[in-house]
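Just dropping this structure here.
Here the complex is missing a single protein chain, while all its other protein chains stay put.
Every chain is named by a letter (A and B) in the order it is written, and numbering of its residues begins at 1.
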Amino acid sequence: MSLSLKSGFTAAVTLPDVLPPRRERGRAMLFLYRHPTIAMGGLLLGLILCIAIFAPFLFTVDPTALAPAKRTRPPSQLYWFGTDMLGRDIYSRVLYGSRISLIVGFSVAAVSSVVGVAIGVCAGFIRLLDAVVMRVMDGLMSIPSILLAIAFMALIGASVQNVVIAISIAEIPRVARLVRGVVLSLREQPYVEAAIASGTSIPKIIWRHILPNTMAPIIVQATFICASAMLAEATLSFIGAGTPPTIPSWGNIMAEGRALWQVKPFIVFFPAAFLSVTVLAVNLLGDGLRDALDPRLAKRI
Amino acid sequence: MFSYILRRVLSTIPVMAVVALFVFSLLYIAPGDPASIIAGDQASPADVERIRMALGLDRPFLVRFFSWVWDVLNGDLGTSIFTNLPVTKMIGQRIQPTVSLMVITLVISLFTAIPLGVVAAWKQGSWIDRFAMIISTAGFSVPVFVVGYVLAYTFALDGFDLGIGWFPVQGYTPIEQGVWPWFLNLLLPSVALGLIYMALIARITRATMLEVLSQDYVRTARAKGAGQRSILFLHALKNAAVPIITVVGIGFATLIGGAVVTESVFAIPGLGRLTVDAILRRDYPIIQGVVLMFSFVYVLVNLGVDLLYTLFDPRIRY
Partner (left out) sequence: MKRRSFLTATAAAGATLAAPRLSLAQNTRVLKFIPQANLSSLDAVAGTQYVVRNAAMMIWDTLYGVDDSITPKPQMCEGHTVNADFTEWTFKLRAGLKWHDGEKVTTRDVIPSLQRWMVRDTMGQLIKGRLDALEATDDLTFRFRLNKPFAKMLFALGKSNAPMALIMPERIAKTDPFQLIKEYVGSGPMKFKTDEWVPGAKAVFTRFEEYAVRPEASSWSAGGKRMNFDRIEWVIIPDAATAAAALQNGEVDWWENPIADVVPLLKRNRNLNVDIGDPLGNIGSFRMNHLNPPFDKVGVRRAVMMALSQTDYMEAVAGDDPALWKVCPSYFTPGSALYTEVGGDLLKGPRNFDAAKKLLAESGYAGEVIELVVPVDVPITKAEGDVTADLLKKLGMNVHYNATDWGTTGTIRAKKDPVSKGGWNIFHTWHAGADCINPAPYTALDCSGETAWFGWPKSQKVQDAIAQWYAAPDLAAEKKAAEAINIASFENVTYIPTGFFVQYTSWRKNVSGVVKAPFPVFWGVEKS
């Protein structure tokens, strides 16, 4: 089998119960103290999230309003981050742009997790499907994900929704494989076998025993997917196959400003900085969660 | 052993079949009609129809698919719609820059990331460990093109006036014109492309080394007085090799994806740029050819990785 060792990383995982339900004062603080990366990542991400939500109230103007007469102005008191080639206010665009990056990141993480879990569980439980589905997944995985996404974008046209679909399609097989691995190992567990023997219905087994145990690796995986989706969105827009150019996304702002990076570096700098910080925040959060939720996994990567 | 290799090799066939079907049908349903693009601004619908027939675009799906597969198996990837050149020739022209870029990236990444990961594991918790991990996390977080532009600005245009504008800012020098110019031309793009790869490898190296270093045989080696360096690089690293190689193989996809962007930032006439150009122009045969080829290479690399396991870890027998 082509799976060999790769899935072996996660296949053997048996997880401790998720955090005990007991709550004590100071417990949360202790948790954060123990996992500084979660604290830092969460804090940064929370900040970006606030910016995204409250963008209209943070002294922004219409991010799409053109003013060609005031183009490529450097950062000043009037234009905090300067203006772009069409005279649009980069500060407003970057702030509103955070919405797109977060939407793309979160949606891709959600879509690929849900679909990936569904496929993975089915493949893990239904032998007949397994071979076929996993060959299809292997096939999809052998197409480098950015190529796959570019090809899809060329096919279905630019929109935020399509970006989400295109990136998700490249991520789904990875989740599906991970889940299938976990399911296969769980199936052999005595308590699952007992449940089957006692006549519990398959959906119930999945719901009761399988899904809860796949949650931890999925959450960790989802954070990393979220981070890489944000980068992928920027890359797609950079190549010219991403979010429609009317929508201010970080990728678009950078794509439009790339030709001027020597003369007006601020156009690329601000969205690049925001993007990097956001991705960093999500990555830190992911690292932290992995350490916290799954110490055995943590040792691996 | 032999049957494992055979089975592993055979298992790539269905994967490639899925890729082929997928790549073909993806572009089969693509909007945009190459016939009318070729016909140009002033052509009549009849002319467009004639061109469509000449290209065979009017035949049913399965007929087109199987005739395409047959041609591919015979080494014919079709003819580019825009240049009228055989796709195999166009890929052939572009292969050297991309292979060079990847090889240099691979070499640089391995030679920096593995020692970094080993040292970070050895000095766990020290400043060098923290520094390595911060750098590698940052490597995951900055887009390739931003890294590329910053490198070009600093080391080619000498934008900060540091007197270090040593490298060409773009292009590719064929290796026949000298190894040194070839290497100089590719160094900046390789570093830009390799950053995320380095991050990946450094992390996995550190993690596996940490695990290996806590094993009994390492303790035994220490106890019998083996040198620190020999423990790290002889005993431990060899045992950590399997996960590292796995990540190198899987990360290869990132490398291919990154090459698409890197080649356009540094104007390297390689396969990545060919792909982007072809997709923007809807040059179906090229898109099919390139995606198919990249996927094939990726499958081969991972096949190689799986076979390498048996070298490093004789226990693996399936």
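The definition used in the following text is that contacts are C-beta pairs under 8 Å (C-beta built on N, C-alpha and C of every residue); 3 or more make two chains touch, one makes a residue touch a chain.
All of these numbers come straight from a predicted model, not from anything done at the bench.
Screening B:103, B:134, B:164 or B:234 for touch with the missing chain picks out B:103. When the missing chain is restored to the complex, the residue among A:38, A:52 or A:158 that touches it is A:158. Of A:47, A:260 or A:277, it is A:260 that touches the chain left out of the display.
Remark: the residues of subunit B touching the chain excluded from display are 31-33, 36-43, 47-48, 50-51, 54, 80, 82-85, 90, 93-96, 99-100, 103, 149, 152, 156-157, 165, 168-171, 175-182, 184, 264-267, 269, 273-274, 277, 280-282.
What subunit A contributes to its contact with the hidden chain is residues 64-66, 68-69, 71-72, 85-87, 157-158, 240, 244-246, 258-264.
Everything that follows uses one rule, which is that only the chains that are shown with their structure count from here on.
Put simply, the C-alpha centre of subunit A and that of subunit B have 22 angstrom between them. On subunit A, the positions that touch subunit B within their shared complex are 1-2, 4-6, 9, 135-136, 138-147, 150-152, 154-155, 157, 227, 231, 234-235, 238-241, 254, 258, 261-262, 268, 272, 275-277, 279-280, 283-284, 287, 299-301. Residues 8, 11-12, 14-19, 22-23, 26-27, 29-31, 137-138, 140-146, 149, 153, 157, 159, 203-204, 207-208, 210-211, 242-243, 246, 250, 253-254, 256-258, 260-261, 264, 275-276, 279-280, 282, 287, 290-291, 294-295, 298-299, 302, 306, 309, 316, 318 of subunit B are the ones touching subunit A in the complex.
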